[in-house]
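Note that one protein chain of the assembly has been removed; the remaining protein chains are unaltered in position.
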Amino acid sequence: MYRVGIIGAGLIGAKRAKALRAQDTLVAVADLSKDRALALANSYGARIEDSWQSLVQRKDIDIVVVATSNNSITLCANEALKNNKHILIEKPGGRNPGELKTLWEVSKQTQRIARVGFNHRFHPAMLKAKSMIEEGAIGEIMYLRARYGHGGRIGYDKEWRANPEISGGGELLDQGVHLIDLCRWLGGEFSLEVGRVHTFYWDMPVEDNGFLLLRSPDKKRFAHLHASCTEWKNIFDFEIFGKKGKLQIWGLGRSYGTEELRYYKVKPEMGVPDFTSFSFPEEDRSWDLEWSALIDNIEGRQSPISHLSDAYHALDIVYQAYDQSGLKF
Amino acid sequence: MYRVGIIGAGLIGAKRAKALRAQDTLVAVADLSKDRALALANSYGARIEDSWQSLVQRKDIDIVVVATSNNSITLCANEALKNNKHILIEKPGGRNPGELKTLWEVSKQTQRIARVGFNHRFHPAMLKAKSMIEEGAIGEIMYLRARYGHGGRIGYDKEWRANPEISGGGELLDQGVHLIDLCRWLGGEFSLEVGRVHTFYWDMPVEDNGFLLLRSPDKKRFAHLHASCTEWKNIFDFEIFGKKGKLQIWGLGRSYGTEELRYYKVKPEMGVPDFTSFSFPEEDRSWDLEWSALIDNIEGRQSPISHLSDAYHALDIVYQAYDQSGLKF
Amino acid sequence: MYRVGIIGAGLIGAKRAKALRAQDTLVAVADLSKDRALALANSYGARIEDSWQSLVQRKDIDIVVVATSNNSITLCANEALKNNKHILIEKPGGRNPGELKTLWEVSKQTQRIARVGFNHRFHPAMLKAKSMIEEGAIGEIMYLRARYGHGGRIGYDKEWRANPEISGGGELLDQGVHLIDLCRWLGGEFSLEVGRVHTFYWDMPVEDNGFLLLRSPDKKRFAHLHASCTEWKNIFDFEIFGKKGKLQIWGLGRSYGTEELRYYKVKPEMGVPDFTSFSFPEEDRSWDLEWSALIDNIEGRQSPISHLSDAYHALDIVYQAYDQSGLKF
Partner (left out) sequence: MYRVGIIGAGLIGAKRAKALRAQDTLVAVADLSKDRALALANSYGARIEDSWQSLVQRKDIDIVVVATSNNSITLCANEALKNNKHILIEKPGGRNPGELKTLWEVSKQTQRIARVGFNHRFHPAMLKAKSMIEEGAIGEIMYLRARYGHGGRIGYDKEWRANPEISGGGELLDQGVHLIDLCRWLGGEFSLEVGRVHTFYWDMPVEDNGFLLLRSPDKKRFAHLHASCTEWKNIFDFEIFGKKGKLQIWGLGRSYGTEELRYYKVKPEMGVPDFTSFSFPEEDRSWDLEWSALIDNIEGRQSPISHLSDAYHALDIVYQAYDQSGLKF
């Protein structure tokens, strides 16, 4: 029973529209491309707005979804908050930690809910891993290890992601930031131990690979991460090692392979551990679940959706890695 | 037609004995345990020597194999060289880079061949990967990524590997050093960009995990490595990314899984690459091939066996990582 | 530029509508459920017809798609042919070979194209396998071996497929018939050597498992097939063995796993063959390709779409297996 406005009618905006609950209503859509706005609005019986500014001012909207390219996210989000809307903005939430810090400050002065769409948290294998960790299935976490990447496509270096004015950064900011967010969600607070980004292949001013080593404040846990858009064959592999076993999440569906969670439990006698496999071949429902998690927060219930602080910390790690690598945007 | 003496009659010494060519002769064996020396010597009609000192002085020995624990390697190797023997010593070649540096210096003053047994180079998938790289199958190398680990066993932290007086270090020095050697062999020179070791689980003064980021001197190539003895389920996964494709070596046989090489070639139109799989289920012949490679060097032919300089550089990287992690042995 | 009418507005009817080319037009839809007909018609700006009889009589329709349950297929198809329409009917094409034989006879007396939707032929791995076979990649075919099955769902035995009055048969007729069609398409003519069907689990008068051994008329080729709806975990595994190698098609997407074709080539020295893997994680395009193949036939070009004779022979094999198993419908 919420009234929703969407800024940005591209692929992600359309996913957000589709993820609304039956009782929610898409009221209005804004996009720099009128055609795109129209196409999305028509499918849901919504209006189009001439500008995002007019959209956020509508009185009949409760929640504003900001699904624009990175350079417009915090701008739109700020105004939406000031107009007393709840907001859901797309990851990474802005071009750099500075933009997010400001937004976070603004949000503290409102009573509105501001959340960030790190939808990977809502993949079924991740949700199950999270609950198994909380039940003690693998004991105290020691370290996490992950590989996330894709192979690009012809002309990838000419797309908006390759332009730091629009994107704020490259592969580490795009896919890598998911890994950072997942590590912090599953494994607790982390800060950057060391980070290196490099542009090996694509002819673009942003990095195509990021290598990270994170460490918890108590120095007890590590996270060893790699994000790449020169992976050639898409991969998502996320492992969590505890003192009693390990969890491995493989795949995100489609070209990343069928999503699967494997649970290895250390046997009292050690030796080769058995494992249990949970397979999730169903269509991706993460967008629906994330939307429900937003509503949960709005209505005062807990849920695992990312806060602005989560996005800020993740993006801050990305920018520290840029700094360590001598990269400036 | 070489006459061989082996110092150290344990598991590895026995593998070396078995790897001799039909025309070579095992002449003598020495081991701190007379029983162990006897068992090995008897299987090959060899004599046992009371001490390694007397073994290296025998006139009827051409090659001395040093298969002792790490703390004795360079000691024995030095004397063997001084007695004008060719030597094959086991990886990592010593407890620390200082020991290896000295040995390397000594070797320069002899006409003898001194080599180090990094047998992973001689696994069939590695040899094939090496030759494919040289033929340009994946183009210019961008980065390497590897995971190597095992799950330990009850009492692992009470074994000699856990005692730095004997071993010189922990998991990074034991399994990790293979990864470093392979990176340098396949990908050219590397130095340490950053390294962290940590002891998460086992009650021992040496590390049970090592995380490395290496970089080539020209700053163009990276290697992102992890070695662990809290991996729970044995893994060997070694990936090499070039601008035209990637190679992945998976498994080392037995509990590490059937050894396989996968070759992914980037298609002109990009998209999901096909891959070709080469499977090597046969018994491990790396020890035989390494022995032949030693003979090749002795007889003036080229071969891919590790030199003392290779071992020195690999161990130096290990010790730099210890230093960066505040670990001192 | 064809005008199309669809009889049967269920899941498959909707897939057919979606598969029309941009230049084709969905003119009319008929379904026993007016709501269902309306839903589909509305999405495409088509009309609904009160009955399939009136649909097939419309002058402004060139092609009639029959996507009803099995008991109505030949009835509708006959009338459509008599009204001078091209037809595409869903597999297996009717409830029993008798129905298909009659339809086949009718079709011979018209100038219209009559085809059957065995869409598995148009999966990318199958198309590639077909072309590799034709290029001689595996040499002369010796035998085919396949496993195809699903795990059912609660109440499966109460669905229409469990009622032989409607379906004409059980699992062998439903999924097994795909295997038979693929064997005949890829491996040439086959007849039933022996067939057994049995109902192990589901409380229904039709079989839940079918075991077949087919043989070519020249007695040189075999096909060893199993279809099951008590497979518990969905599987599609189709292997073709030739004298020079083998092809394996695994998966159909989604819960059947990512579609993959593996090509094993016998080496001159034999031993463990390498294999090349072609992966097809993209969304299922078989319906589009099958539609284009129908148009190809209509316009006089060749294409790999199933003819009525193919469907008849496949269903005849199914019914011979019923007969051998003492099953009568």
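Every chain is named by a letter (A, B and C) in the order it is written, and numbering of its residues begins at 1.
Convention: contacts are C-beta pairs under 8 Å (C-beta built on N, C-alpha and C of every residue); 3 or more make two chains touch, one makes a residue touch a chain.
Since we're looking at a predicted model, the values are computed, not measured.
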item	value
Sole contact to the chain not displayed, among C:R95, C:R161, C:H226 or C:H313	C:H226
Residue touching the undisplayed chain, where the options are C:E159, C:E193, C:E260 or C:D284	C:E193
For subunit A, the residues touching the chain missing from this view	272, 274-282
For subunit B, the residues touching the chain missing from this view	254-255, 257-258, 281-283
Absent-chain interface as seen on subunit C, which is shown	142-143, 145, 147, 151-154, 193-194, 196, 198, 200-201, 209, 211, 213, 215, 220, 222, 224, 226, 228, 230-234, 241, 243, 245-246, 255, 264, 266, 269-273, 275
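In the analysis below, only the chains that are shown with their structure count from here on.
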item	value
Nearest-to-centre chain - CA centroid comparison	A
Reference subunit B; chain at largest CA-centroid distance	C
Euclidean distance of C-alpha centroids - subunit B vs subunit C, Å	56
Intercentroid distance (Cα basis), subunit B paired with subunit A, Å	41
Residues of subunit B touching at least two other chains	272, 275
